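== subunit A ==
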Amino acid sequence: MTWLTWRQFRVSALAVFAVLAAFFVVLAITGPDLVGRTTFTNEDTLYVSTVLAMYLLPAVLGVFWGVPMVTRELETGTHCLVWNQSITRTRWLATKLGIGVTAAMVAAALLSLAVTWWASPVDALAAAEPEASLLTRLSPVVFGARGIAPIGYAACTFVLGIAVGIVLRRTVAAMAVTLALFAAVMVAVPLLLRPYALPAVEESVPITAESIHRIIGNESGLEAITVTNPAGAWVLSNETVDSDGAVATSLPDAVQGCLPPPPGDRDSAAPPPPDRQTATECLAQLSDLGYHQRVVFHPGNHFWPLQLLETACYLAVTALLGWFCFRRLRHLS
Partner candidate 1 sequence: MMALRAKGLGKKYKRKWALRNCTLDLGRGHVTGLVGPNGAGKSTLLNLASGMLEPTTGTIEVCDGVPGSGPAQLAKVGYVAQNTPVFAGLTVAEHLRLGAALNPGWDDALATARIGRIGLDPAQQAGKLSGGQRAQLALTLGIAKRPELLLLDEPVAALDPLARREFLADLMAAVVEHGLSVVLSSHLVADLERVCDHLVVLADSQVRVTGEVEELLATHHRLTGPRRDLDTLPADQQVVSASHTDRQTTVIVRTTAPILDPVWTVGQLTMEDLVLAYMSAPVPGRPALEVLR
Partner candidate 2 sequence: MIEFHLDGRSGLSPYQQLVQQVRHALRLGLLREGDQLPKVKDVVTDLAINPNTVLKAYRELEHEGLVAARPGVGTFVIATLGGTTLAALGPLRTDLRRWLTKARKAGLDDESIEALFLTTFRTATSEKLA
């Protein structure tokens, strides 16, 4: 059965690993250039493509490895042939799952290793300089493209592809459904679940001229300010809070004059806006008015605990999906 599974699987497997190998070569060539760079933007093409590749891989594994493993046999009827050759359905599925999940996890591990290695200078830069507005490795999108979490995604999506294939039995429909579910999960987890996986740290930062980071406003006046993010952290909220602890929806009138609204076209005779130093010193009055900044965040050292937790959860779901597949197998014909 191992031989048969490999014989049927080898083209898809080799295709994916060949593409990965080519990608590794590109990363190996460009990697050393990043060391020691002090400027970097998140729009860099190669950086974006590494993040994309990390999310594309589990999707490809689920859709092009997982789904066809089951649906191609069901659609051509070859399962009738195999299941009557003295092996049970359980052994048939177990072999396919075993080989597929292992290959998926290996592919994801290799890609994650390569990308994490390649991006380590950038991640270090982002952690060291919060002013640079670079995405840290804890930020939602980048988190799933680092460390061991992609291994969990790959294993889970692969088994999801098999489960959907068993339920729907048609290749194209199963591929579409697997892709849709994968996308939904990849959006929902960072948004709804990951922030609460570990208790976040809450810090109260006094508002001073040095700590103010951004001033947000529009034509009707100043709305909010933010303070500098802690180094390497994933900030969940950065809000101005008054002395009672309530969130301020807009800044009090006393400080509205610190930074006048931008002039409209009619008002060309208005005075030029004050420089940053004056504005921040003016806004520092907020402290005297009893306001402080409340920052809720996951510090940089939460990275590995969150990674472990997330990978463990995905692997648990993988096991659950696997159990479901074996249960459902009995009803196939």
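General remarks:
The criterion applied here is as follows: contacts are C-beta pairs under 8 Å (C-beta built on N, C-alpha and C of every residue); 3 or more make two chains touch, one makes a residue touch a chain; residues count from 1.
On the choice of candidates, all candidates are chains of the complex that A comes from, given by their letters.
The structure displayed is predicted, hence computed values, not measured ones.
Although all of 1 or 2 belong to the complex, subunit A touches just one of them, candidate 1. The part of subunit A that touches candidate 1 in the complex is made up of residues 1, 3-4, 7-8, 76-78, 80-88, 91, 330, 333.
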